[in-house]
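Only a single protein chain was left out; the remaining protein chains are all shown in position.
Lettered A, B and C in written order, each chain numbered from 1.
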Amino acid sequence: MYNIKARGVLIEGNKGYHDITRDITNPLLSKTTPSWWWVAAFIATSMLIWGVWGFYNTIAVGTGTWGLNNSVSWGWAIINFVWWIGIGHAGTAFSIFLLVLHQKWRTSINRAAEAMTIFAVMAAGMFPLIHMGRIWDGFYVFPYPNTRGPLWVNFNSPLFWDVTAISTYLTASFLFWYVGMMPDFASIRERTVSKIKKKIYGILSFGWLGSARGWLRFETAALLMGGLTAPLVVSVHSIVAMDFAAGIVPGWHSTIFPPFFVVGAIFSGFAMVLTMMIIVRKVYKYEEYVTQRHLDAIARVLTFVSLIMGVAYISEIFISWYSDSPYEMYVFFKNRAIGDYAFEFWAMITCNAIIPQLFWFKKIRTNITMVFIISIFINIGMWFERFVIVVTSLSKTWLPSTWHAYTPTVTEVAIYVGTLGFFVLGILLFLRFLPMMAVSELKGVLKETSLITENTNNHE
Amino acid sequence: MIMNKSVNVRRMKIIRLRAPLFLFFLLFFTAVSSLVGQTAEAEKNFAQCKACHTIGGGRLVGPDLKGITDKFPEAWLIKFIRNSQALVKAGDKDAVKIFNEYSKIPMPAHNFTDAQIKDILLYIKKGGKLPASAGVKKVPAKVSPASVQKISLSERYVQEKREGSRNLAIFAVISAVLLILSLLDLIFTHYLKAKWIHYVILLTALWIIGEWSWDYATGLGRQQNYQPDQPIWFSHKVHAGQNQIDCEYCHFTAERSMHAGIPPASVCMNCHSQVKSGKRTGKKEIAKIYAAIKEKKPIQWVKVHNLPDFVYFNHEQHVKVGKLNCTECHGDVAQMDQIAQVKNLSMGWCLDCHRAHKVQFTNNKFYGSYKKLHEDLKAGKVDLVTVKMIGGEDCAKCHY
Amino acid sequence: MEKKYWQSLEVYREMKRKGASDKEAMPEFSIDGLDESEIKGKSSRRDFLKMMGFSVGAVALVSSCQMPVRKAIPLLNRPQELTPGVSNYYASTFYDGDEYCSILVKTRESRPIKIEGNDLSPISQRATTARVQASVLDLYDDARLKGPQKNGKQGDWKTIDQEIKAKLDTLQRDDKEVILMTSTLISPSTIKLIGEFVKAYPNVKWLQYDSLPMSAMRQANDTNFGKAVIPFYHFESADVMVGFNADFLGTWLMPTTFSKQFSKGRKLKDGQTKMTRLYQFETNMSLTGSNADYRYQIKPSEEAAVLLKLYNTLAKKTGNTVFSAPSVKTDVKMVAKDLLKAKGKSLVVSGTNDLQIQLIVNAINSLLGSYGKTIDLNTPVNLKQGMENDMKQAMSSIQSGKAGGVLFYNVNPVYDCVHSDKLAKALKKLPLKVSFATTMDETAALCDYVCPDNNYLESWNDAEPAAGFYSFTQPAIRPIFDTRQFQDSLLSWTGAGKSFQDYLEENWKTNFFPKQKVFAGFDKFWFKCKQDGVYYFASPEMEQPKYKGAKLKAPKPKNGAVELALYEKISAGTGKHANNPWLQEMPDPVTTATWDNYLTLSPAFAKSRGLEQEDVVQINNQLELPVLVQPGQTEGTVGIAIGYGRSHAGKVGDGVGKNVYHLMNVSGGAKNLLGTVVTLKKTSKTYPLALTQTHHVMEGRPIVRETVLGEFIKNPAAGNEEHEKFLKSENFSLYPEPKFDAFQWGISIDLNSCTGCSNCLISCQAENNVAVVGKEQVKRGRIMQWIRVDRYYSEMADNPEVFHMPVMCQQCDNAPCENVCPVAALSHSDEGLSQVTYNRCIGTRYCMNNCPYKARRFNWFEYVNNNSFDYNMNSDLGKLVLNPDVTVRQRGVVEKCTFCVQRIQEKKLQAKAEDRELRDGDILTACQQSCPTDAIQFGNLLDKKSTVSESNDTGRMYHLLESLHTLPSLSYLTKVRNKEA
Partner (left out) sequence: MNNQSQILGVFDDPDVVTAAVKELLQNNVSVKDVFSPFPLEHVWEMLKMKTRIPYATFIYGALGTAGTFAFLYWTSVIDYPLTFGGKPHNSLSFAVLMFVLTILSGVIFTLATYLVREKMWPGKKVSMPDTRTMDDKFVIVIDRDKNMDDDAVRKIDALLKKSGAVEVNMSNV
């Protein structure tokens, strides 16, 4: 109970069950779409269209339209891929970890976070695809029975683990997300007046009744799926990390990577959640559901994680020195710290390890704008981290004769912006057509937290 | 292309029907002829010889047959006539001598019965005249019954495969329609009350469509049963089948090169300088060879067996070193009129052979380098060495 | 033979006429149901060639029934008729006016597809140079003239012959001089023929013109020995070699021969501990300089002085006459000491075309008694016979109008003579101008008639590179276009109604056949000649001519002035092959630059002038060139490569770099590459240079391991301590080391022999259908050549030591690349090869990241049939050079060195077919085959007696980055410099 006390009221403004239902479902049921939505949607779409051009250009002309070369043959595509996957962590980490830990304060955020996961992972998934030299032969990665012998795939390849892990993660997260929404669909089904919506949400709700036995099985199933997916959250990014850790490139080949990546992922994920929720609570006036205290909680988590990041950076550098391998040392002390990519390196350190420390101050923690800005900084910092890992390591590997610099081209930028557009558009659609908070769960916690209301009031 | 395939189909059908009839006739007439002896049949049969031989008219492609019966023992002659190449291969002195003397043009094999051959020899002895006594009977054109049977078999195989896949496609379409209907009914118009019907339909439909798409997908880039029209209606059945001409007589580079080699028109000329008309097509087709040579334009045969271009296949390796029989990959060519691709030539098909097929491990000194394998062989750890065991599954065996 | 090819070329032309209707022309390849990628791949693949193959097979015999075909006898296979899919080899001769090389031409379906060295030749001894390797592509050059030209329009031989004959007659009547300007001719028959031509037209004046003459040396030898010859050098029998601006390993005189000789003296095989020593005094950093044990930097103007100083020191010690010399700071004591120690086994050469200098060199050599030992005046080299004065006279008579006509054969003076502009102007006035150029080059463009000569692979010819050494050129293919051999043209004009082939044969029958005793019948003799491609008439042992001294003097070195040192690049040469994309994209062994010429400055000098890499500098206020900072360049000098800036080379060569022939130094009478004084002006512009290597020092990593001879004698493993350490450290691995049965292919590269000439690189490119990607891509670090000749400097100082290291796929047994490929496109073969399966590759490029040697290449674009990469693979003609045994890679797949697996398979099959075990040395990889110094050895590592195992079995052997435990099959031998420690 400690955490609840500390966090105090989760839903402010003495709401009743009906209020909750109303507040959450009204935006869906209302006939009119707010104008800001259209504006945002328009911007997102135009970004997406530019991205589509990037895709087309790459497929039609060739990977050569990117800035890559024989030495640095992975670039922005992979950076963004890892970055998106990282963000994709937030949702599931959020809902599942906190679910398993019985953190009630997740309820008003997890749904949105999970939605974020889905779209982020989808966005991430685009990069490995477009990154392929021969996308039209992409199906070779699947071990399906064929007439080539049959020729299977290389199960030792981290890339293949990646494919499996990510598709699994996407499936699992999606199912978990959807199951969570069924009761809410049902309540919308019962609440809406429009025939079409009734039909559609009826279908989506799978005929949910809300009987006691139903709830029992529902809870069990949800808990089981959550419990199963929890280790997946860890494994996915560990496996992504193995893409690098399993390579022999100096700066990649390091055992710290898997945990380091997972933490980083949660870091960027939470930051992104923060960014998004701050906007959502503003435009939807959900201050009562996503309270100061929620943001505060996330901010605390971020502070802690950023410390871990800092430690990770330091230990990485320490190990490279301790290994006494000239190649390793060159990467960290020459190439990263003072080399061509020094800016990216230091940007990473500052954004990820230093700036979040501001959260120690309650003033800053409670100042929404500051929190917002810092969360943005973290997102940027995490992007730079991936850049540092991928590009600096590759640009100067074992044989000095092969050293070569890398600069991205407009096509790569276009693709990245495109995925951003895709992500935003996805979130917008989610906000418009799906219950953005778990209604039933909110109701579930309403009572006990309001009980707390009293005694916390006494305390304060 | 499709048009003429259907034509083929029809022809084949007829032959199939005829086959037993032929058998009957043949038995009957051979029986009769052996009794009668020196019939018109001899003359009829000798027509085949006339293409290359005369009786006292000097040499053509082959030697003058006048007095041949005195030169060689009858038994030998029978052997020679039935399959001269066999004798030559066997290294029979006289046979080889003749073969070389007549510029290595093989005498096509003739599957006459002994009686018939004796008959012909008698006919030759008599200087090609018929005794008045022999009544003249009509005899149907003689086609080797066995081969007729086989033709229908091997070509029927191709036909059936082709039709089979066509039917499957049709099924797939139908089931797709059913699938959609049942889905619509299941969700919106609840016309059928019994849900299970829907499910049954759905499942079966999915199954069939799956089957079809699998069949189609595996066929992608392949052309099993591919049987294009050739610029010249050239029958392997006649040449390789009835006349028993050795494959490598025409495809002469199969033992020396990666390509088996498509015979240049000059090779055709070896025989067709004399043989100017065929039984089934008359002069029409053979004339094309002459035309080609006159205009110095190579005959543009249509390549039937195609491998993807990133595959390196070498005939020498398989024919000469591996001692494979041509038919193992090209099917029973000797029984096909128009060549068709019988095997699917997929990588899996190649590998299956590489996994199972025994290499000339002990016969070829090259494999002496495989010390360890030889020890294992001696020690009995392995009983036979397949291609796989010496790297037959390596990618760079065929892809580089 | 050839006729057949010509026949199927008919088919090829037909297709061209039909437009791009390949399908129509070869129905056997129109397959329905191929997926997109394969169809894409199709057009670029060998189907076109296959089709050729088949139709060849067919047509060949048809034609052979009709008309008897004259057969040229191949060396290895004797084809009764051509066998599609089996390659034939023809012995022939490469000679482009500058460079001689005896070669084998590999043909498939009677298409020449590869040049290999001919090991029967005593001159080139199986060695080739990059230019020789690349010359096969010139045969399929789109820029070649398709037929005789009149005033730039296609004409027909008959009329053009008549017109030229007429003009010649008129010119003869009003006896105007007709100048026949040819490159140096080494073909006795051709010379004889020209003699007859001159007899027929007495007004014809024949002169030989070299863009880079060596007249000074001939003059010097004339004064000293009464023989105006270039002697035959024997570097192999010299213990101490001293070179003065002579890049004899790269470009000077006979690089192939000299490389062979040089490497012989420096192999440390089977216990040999003796090693020759090379001193190099030079201005630019040349390939030879980069291989020198001691390298001194001199200004062009100092060369004479330094030489004289050296002479004087030697003379003092040996008590000979000493001449007064201007003082120079260069220290020559050590050189003198060594030279004297190796008296009679020493050799001094200078590449400078300056009489004074050559006289001094002769003086030194005679003083050291090199003549008869390391220098042979009795077997003169016939290359470079052009004499300056002839050219001068010709110029004047052209300008004065004394000459009425001029015929150019294999020369391009309008491009490469010093006063090209004057010549161009003067030519306009002449009534008859005929060129025999194969392409519409700068000179041909000014001629009213062009009678295109055959490519040398389509021609008959003989050659005598050095007295007594004969060599033959025979066609490997019928003329592709309506071209005619130069000699045939002359014959038809003299009205001798026979082909040059007959002429050649007769000439040999009458003049050479009698000289030999071995063969009874001429046919046998002639057969032998053509089969071997070379024939040697031993000349009787003769006394070396006596040395007559001459007064030696040296000019005072110029101080302060910036001296220009032009040089010849290995790739570009004199600019003859400028339209050859392979050569254009070949990284220069020293600068690693491609596709350009540039101004080289030493780092210090550049700094003092405030110049950075790629800054554009104005030379003499007109010519603008980018700067390339070149360690080792002499302070106060700049270097520029000749052979660039062609304006009429063709789509590839036009406008690449700048033409600098007009900057040659003619002050000393003979035209000389070195010594012009120039002014430099920095401009605000910059110009991108496409270098394949951007970092030049090893950062103290044990990549190229070296030691000095002294250390090596003490301990053969000297300099290779890392390897010792590696062996001692137990490399803990989870997995057992891979074992193989029968074969495990390996290559050993002797860094001590490798001179870095980069000719393996072109050989590989030709063998493996490696694409050309163009300057832009090279700049972006996307070279395609499978072999990378890395070049490291000991430090970016002013006179660094240089290391050359060829790096290709190391075929690791624990290949890091294989582990990471998701689709199993990379796997390890039972013969220790790391296989790459192009058609399975989806291009994740993970393997490229994970390859520590960065030996993998990615097809960033479709390099075939793509107009943005308009090189040989974008034209049907150019594609004829492709090797049908090797897949042409599609866009988006990764490729790499395969150890020439196609050759391995071919030879294995051959062994099987012949029912025998595979012998060591049966298989020669392309790089090994063409290596002029035998630095590359390929073989079976499991066979302990194979050359590769033996050369690995020394203390010098190590693997690149062995600490990674990738277990490469490719090993290196440490570099040993013959220096005092």
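As a working rule, contacts are C-beta pairs under 8 Å (C-beta built on N, C-alpha and C of every residue); 3 or more make two chains touch, one makes a residue touch a chain.
Values in this document were obtained by computation on a predicted structure and should not be read as measured data.
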**Request:** May I ask you to name the displayed chains that the omitted chain touches in the full complex?
**Result:** A, B, C
**Request:** Looking beyond the chains shown, say which of C:Val229, C:Leu826 or C:Leu960 touches the absent one.
**Result:** C:Leu826
**Message:** Using the touch definition from the top, which of A:Leu29, A:Ile43, A:Ile59 or A:Val179 touches the missing chain?
**Reply:** A:Val179
**Asked** Who touches the missing chain here, A:Thr33, A:Thr171 or A:Ser194?
**Response** A:Thr171
**Complete:** Answer key for A:Trp74, A:Trp105, A:Tyr140 or A:Trp161 versus the chain not shown reads A:Trp161
**Fill in**
Had the left-out chain been drawn, it would touch subunit C at residues 734-738, 812-819, 821, 824, 826-828, 967
**Request:** Name every residue on subunit A in touch with the hidden partner chain.
**Result:** 16-18, 21, 143, 149-152, 154-156, 160-161, 164-165, 168, 171-172, 175-176, 179, 182-183, 186-187, 189-191, 202-204, 206-221, 224-225, 228-229, 231-232, 235, 239, 242, 439-441, 443-444, 447
**Where the unshown chain meets subunit B, residue by residue** = 187, 351, 393
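Here is the rule we go by: only the chains that are shown with their structure count from here on.
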**Complete:** Cα centroid separation, subunit A vs subunit B, in Å, comes to 64
**Asked** Just curious, how far off is subunit C from subunit B if you go by their C-alpha centres, in Å?
**Response** 53
**Message:** Please tell me the distance, in whole Å, between the geometric centres of subunit A and subunit C computed from their C-alpha atoms.
**Reply:** 58
**Asked** Do you know which subunit B residues sit against two or more other chains?
**Response** none
**Prompt:** Where does subunit A touch two or more other chains at once, residue-wise?
**Reply:** 151
**Asked** Which positions of subunit C touch subunit A when the two form their complex?
**Response** 35-37, 693-701, 703, 777, 780-783, 788, 790-792, 805, 807, 816, 818-824, 826-827, 840-846, 848-850, 852-854, 856-862, 890-894, 960-961, 964
**Item:** Residues of subunit A touching subunit B in the complex
**Value:** 146-151
**Asked** Along subunit B, where are the residues that touch subunit A in the complex?
**Response** 218, 344, 346-349, 351, 393
